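Next up is a structure, given as structure tokens.
One protein chain is absent from this view; the other protein chains keep their places.
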Amino acid sequence: MPAFLDVVGTLVWKDLLSESRTKDVLSTGVAFALLVLVMLNFAIDLGAENVEAVAPGVLWVSFIFAGTLGIGHAFAAERDRGTFEGLLLAPIDRGAIYLAKVATNVALMGIVELVSLPIFAVLYNVSPAWLQTLSAMALGTIGFSAVGTLVAAIAANTRARELMLPLLLFPLEVPVVIASVKATAAAMGAAEADSLPWLQLLVGFDVMLVAASFLVFEYVVEE
Amino acid sequence: MKIGPLAVATLAAMAAALYAALLYAPTERVQGDVQRIFYIHVPMAWNAYLAFFVVFVCSVVYLWRRGLWWDSLARASAEVGLVFTTLVLITGSLWARPIWGTWWSWDARLTTSLILWFIYVGYLLLRGSVADERRAARYAAVVGIVGFVDVPIIHQSVVWWRALHPEPVVLAPGGPAMPPSMLLSLAVSIVAFTLLYVWLVRLRLQTELARTEIRELRRALAEATA
Partner (left out) sequence: MVRAAPSGLDRLAPDGSSGSAPPIEARGLRVTFGDQAVLRGLDLVVGAGTRLAVLGPNGSGKTTLIRALGGLLRPTGGRILIEGQAYSSGGAAIRRSIGLVSHQGYLYPELTVWENLRFYAKLYRVPEWEDRAREVLKRMGLYQRRAERAASLSRGMAQRLTLARALLHDPSILLLDEPDTGLDARAFATLEALLREVERTVVLTTHDLDHALRLADEIAVLHGGHLVDRVPSAHLDPTALRDRYAAATLPRGEPAEV
């Protein structure tokens, strides 16, 4: 098992080092997330009376759109440069590739979210319970990345992959989105404690989605 | 096209189902004749789920045994299932309008059906957008498995999201709440629509297998002549 984790660590190291040089995902991710926040502000004409009901959804729409861009990039970049074959050639477990991509995406999406959250709080004039909000973000991001990594690996090999990715991904993400938005809404509203059941539910979803995707990932990448 | 015994049985059962739904079943006291759409709506919904369950099973077997027959069956079933789901959404909407006063409600079962529709639209589009047939089959199988496993999770999350939803009528605890004549009509309808499902899938599967055979022959020909 340490060997397995070692390989996962090496793969994550490689992806984060690449990203630290190019900043492709982080720069576009943050810009895109903020852009969505601004656009949605115009679209829904936010007022003081509906902010608690609407703001959590807005936040998650921006996270998920930005996350979809990033997760698509993870496999598209490997495919375009032909390096994915290099990974398949290596004597490593396919599951390690899956877990490494999930971990990388959680890290990158997490950074985008941490940058966007304070700006969101200012723009939408909300002051959430931070612990619950951050927990919801962490758990929601793991669930999103679990399915997203699997679907992105599939979409990378299709025609018009940037269209296939959201089409396949969003319906499967419904449970994660619902639980994340509900947990965040509770954290932003009067009843902070109400976020706990949704957070517990998210933990359950995360475990199920990671396990299911991990098991079938091998069939996606076999050549 | 040859009319086989399955086609005859399907047509006969459909005729019986129409008779049962429109004439035999009593008019529902509260909803009136509108309720008769129930005998079409519910059997189709059951068959849509059956279709996607078949997709799931075929996907698992395909990944295990790699027979393209299983893949073809999965595809045929997904297509028929998607048609049924579309009709379920439409008939549900038609039924909801006079009864609930709205075309659509975000209740758990409607929402799950809609998400299901999106998943299998994606499933079929995915098949079309991968050039290599074996790769397409592999990807489709993965989506067929993950999509189906996701269904109960989606349903449950929507239930918790919208805490209001009508109790199931047939499977309610303490026995069905329907008069026996309604239940009989429903049963006849379910049999008829299940036969329809099997018949359609078989037709679709035959087309698909013929196409595979043509492809194999063409390939063998190319191999022999080159």
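As written, the chain order gives the labels A and B, with residue 1 at the start of each chain.
Simple rule for what comes next: a residue touches a chain if its C-beta (ideal position, glycine included) is under 8 Å from a C-beta of that chain, and two chains touch if they have at least 3 such contacts.
Here the structure is a predicted model, which means the values were calculated and not measured.
Residue A:95 is the one among A:57, A:95 or A:189 that touches the chain missing from this view. Although one chain is not displayed, its contacts with chain A can still be listed: residues 3, 6-7, 10-11, 13-14, 17-18, 21-22, 81-83, 85-95, 214-215, 218, 222-223.
Take chain B: the residues that touch the chain left off the picture are 131-134, 215, 218-219, 222-223, 226.
Definition applied: only the chains that are shown with their structure count from here on.
Chain centres here are Cα means. That of chain A falls 31 Å from that of chain B.
Per the touch definition, chain B reaches chain A in the complex via residues 63, 115, 118-119, 121-122, 125-126, 129-131, 135, 138-139, 141-143, 145-147, 149-150, 153-154, 156-158, 160-161.
Only residues 147, 150, 154, 157-160, 164, 167-168, 170-172, 174-175, 178-179, 182, 201, 205, 208, 212-213, 216, 219-220, 222 of chain A touch chain B when the two sit together in their complex.
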